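The complex is shown incomplete by one protein chain, all other protein chains being positioned as in the whole.
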Amino acid sequence: MFVAATIGILASMAIVLVRALLGPTVYDRVMAVNIFGTKTVLLIAVLGFLTDRPEFLDLALVYALINFIGTIAVLKFFAFGDLGLTRRVERGPE
Amino acid sequence: MDDLVVLRVGTKILIPFILLFALYVQFHGDYGPGGGFQAGVIFAAAYVLYALVFGIGNALRVMPAKVVYACGAVGVMIFVGTGFVTMGLGGVFLDYNVLAHEPSHGQHYGIIAVELGVLVTVFGVMVAIFYAFAGRRRLDP
Amino acid sequence: MIETVLDYASWASILGGLFFMVVGTIGVLRLPDVFTRLHAAGMTDTMGAGLLILGMSFQTVVGIMHGETSYWSVLIRLVFVYAFLMFTSPISTHALARAAIVSGLEPWTNDHEDDA
Partner (left out) sequence: MIEFVDVALLVLLAITGVTIIRLRNLFAAVMMAGIYSLLSAALFVVMDAVDVAFTEAAVGAGISTVLMLGTLALVGHQEKKPRRPAIVPLFVVLVTGGILVYGTSQMPPFGHADNPIHQHVAPYYLEESEHDIEIPNVVTSVLSSYRGYDTMGETAVVFTAMVGVLLLLARGPLPRRVLLGGEWRTVRPGTTREELRAEAAHALDADGSDGDGSGGTTPGSPGSEDIVGEQGGKHG
């Protein structure tokens, strides 16, 4: 059963990777990274069960908790052109 | 980012969990995967998340750049200081056995102190690098 | 008896989760623009991940019934993983759609295309 789950997750990882390679816009790639993160969480969990040592779920927890920080950084990057600002600042007279 | 309510509320809810998880990683490092470095990076990630969503100005008000730089140095000092304490107690440098009556307890204390030093250094360094990158506006258009 | 039921339930959940995951992924590959693809991605995040984790939780319950006490911590972690995924995945989807809108990407519509 977990073999089937592993193969299924790996196959969908490959499909998502194709989307990341094709991705006409950068947002497709960001989304691909996002889905890839979820799939890695699941793959790590399933692999733990497959090898009969499901104690490695801490790793899945890390990804589940902090994998979205990158996406928020992307939003800041595009919305404000800078990671530090909270509102768009026009360029100074220069 | 005043109009992004979803981000602000979600971040507010999640940051305590991330910090708590970092502490878990730090103190569970003796029993499972994890340790000072990973915990420091997760701490820094939580802080960077705060800075991203609420603006680096607020983040600097929470923890000014000087404090962050100091963190980077203090961690190394904790690590080296542990070594000197063990020397003062009659052992060799970083020989934790002398820290308590029972050698294995001494090892526990020593490892906790050392990992704390690593955590503080890594947190300080990661946040300092983030400040350095994010606080620097591009000069040429 | 109840272990057999749990085993079958876990089979069913994992297969259902795989179904949703693969379908969502194919949607990510084939749908026409970012926003529609985000919709498909959300399906893998909620139903796919949720059902897979549910199936694994059934397995841990079976393990606990067999007397493996260490599986309690696994069960707790699975619940936490699911809870955090439920929190972070909508946030990141929101952030991503927002970034795409802000940068001026037009959502795809079916108005002036007859073949699609």
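Here are a few things to note about the model shown:
Note that the chains are named A, B and C in the order they appear, and that numbering of residues resets to 1 at the start of each chain.
One rule holds in what follows: a residue touches a chain if its C-beta (ideal position, glycine included) is under 8 Å from a C-beta of that chain, and two chains touch if they have at least 3 such contacts.
Small disclaimer: the values here were computed from a predicted structure and weren't measured.
Every shown chain that the unseen chain touches in the whole complex is listed here: A, B. One of B:Val6, B:Leu19 or B:Ala65 touches the chain omitted from the figure, and that residue is B:Ala65. Considering the whole complex, the residue from B:Val6, B:Leu19, B:Val98 or B:Ile129 that touches the absent chain is B:Ile129.
Within the complete assembly, residues 3, 6, 10, 13-14, 17, 20-21, 23, 26, 29-30, 32-33, 36-37, 40, 43-44, 47, 50-51, 56, 58-59, 62-63, 66-67, 69-70, 73-74, 76-77, 81-87, 89-94 of chain A touch the chain that is not shown. Although one chain is not displayed, chain B still touches it through residues 25, 29-35, 37-38, 41-42, 44-45, 48, 52, 55-57, 60, 64-66, 69, 72-73, 75-76, 79-80, 83, 93-94, 96, 104, 107-108, 110-111, 114-115, 117-118, 121-122, 124-126, 128-139.
The rule is simple: only the chains that are shown with their structure count from here on.
Looking at which of B-C and A-B shares more C-beta pairs in contact, the answer is the pair A-B. Distance between chain A and chain C, defined via averaged C-alpha coordinates, is recorded as 13 Å.
With centres defined as mean CA coordinates, chain C is found 32 Å away from chain B. Here the spacing of chain A and chain B, counted between their Cα centres, is 24 Å.
Residue positions of chain B with contacts to 2 or more other chains are 7, 11, 14, 17.
Multi-chain contact residues of chain A (touching two or more other chains) are listed as 55, 58, 61, 65, 72, 75, 79. If you check the complex, the residues on chain B that touch chain C are 4, 6-7, 10-11, 13-14, 17. Taken in their complex, chain B has these residues touching chain A: 1-2, 7, 11, 14, 17-18, 21, 25, 28, 32-34, 38, 42, 45-46, 48-49, 51-57, 130, 133-135, 137-138, 141. The touching residues of chain C, counted against chain B in their complex, run 84, 87-88, 90-91, 94-95, 98.
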